[in-house]
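Every protein chain of the complex appears in place save one, which is left out.
And then subunit A:
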Amino acid sequence: MSDQAVSLSAPSGAGHADASGPSGPKPRHIFSRRNIFLYGTLIVAALYYLLPLYVMIVTSLKGMPEIRLGNIFSPPLEITFEPWVKAWSTACTGLNCDGLSRGFWNSVRITVPSVILSIAIASVNGYALANWRFKGADTFFIILIVGAFIPYQVMIYPIVIILREIGLYGSLSGLVVVHSIFGMPILTLLFRNYFTSMPEELFRAARVDGAGFWGIYLRIMLPMSLPIFVVAVILQVTGIWNDFLFGVVYTRPDTYPMTVQLNNIVNSVQGVKEYNVNMAATILTGLVPLVIYFISGRLFVRGIAAGAVKG
């Protein structure tokens, strides 16, 4: 899987491809039928994919009267940022009326430790599996990978009991543990494959020099595998930020992550529906993964190609 992901990045810019010599198709006119069909289809498809984002942004900038009268596709006549302010600081979920900001900070307090903990555990796992194989290690690894395909619903309740026994049920730390557990299969696979691909001599030389398990990990493996750590961080931040199921099962209303709170705000039955506030709240929730996506570019593609294995 990972080697396919790498091959994605093979042909860079469009201009490059034409320079590969006589192998390509013969030069065509820019407005050939082929090009019109090709770019026409792609542009129509691109518009379809962009439409929801456009509607979200446009709606969030309109006032409610304009929404009731107008067309969801038309740009706002009068731009207002009030819905954004309201979504962030005063929108109500049940009894709390302090907006999405609470969910945002909860999500931050969930995501940051979960990402660090899950990556720390999984990278050490991957390292142990790649370089320090002990008897039975592969069995646990296979269980882990198969476990990634088990529907979460099967394991939800036993974990509720475990968390209750250790006193973490309903707390943010409990959710951090859950995210670390369910992030483990894919991340361990990612790190194991990466560490396996590193030259064996490196490891042997360090052993000869007397470095131990942790010494080699901290001083050699860690500094040499920064790219894969970045991929893992992207994968985990988006995955954990977007999680809904674990958030709704393992937290209480005052510790709800942003996705759960967003759903409660938008789908609450009482009160007048304020579509502009709802859309502003929706964008706010999607903003973190979107920013990561647009900044990280190809690394994100690598991350999901690797992460896709978990389904």
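Basically, a residue touches a chain if its C-beta (ideal position, glycine included) is under 8 Å from a C-beta of that chain, and two chains touch if they have at least 3 such contacts; residues count from 1.
As a working rule, contacts and distances are computed from a predicted model.
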Exercise. Can you tell which of "Tricarballylate utilization 4Fe-4S protein TcuB", "Diguanylate cyclase", "Sugar ABC transporter permease" or "Cytochrome c oxidase subunit I" UniProt lists for the chain that's not drawn?
Worked result: "Sugar ABC transporter permease"
Seminar exercise, completed: Only one of A:63, A:76, A:147 or A:170 touches the unshown chain, namely A:147
Problem set entry | From A:81, A:105 or A:132, residue that would touch the chain that is not displayed | A:132
Problem set entry | For subunit A, residues in touch with the removed chain | 1, 4-5, 7-8, 10-11, 14, 17-18, 23-24, 38-39, 41-42, 45-46, 48-53, 55-56, 59, 67-68, 71-73, 121, 124-125, 127-129, 132-135, 137, 140-141, 143-144, 146-147, 149-159, 161-162, 180-181, 184, 188, 212-214, 238, 241-245, 248-249, 259, 262-263, 266-267, 275, 278-279, 282, 285-286, 289-290, 292-294, 297, 300-301, 304-305, 308-309, 311
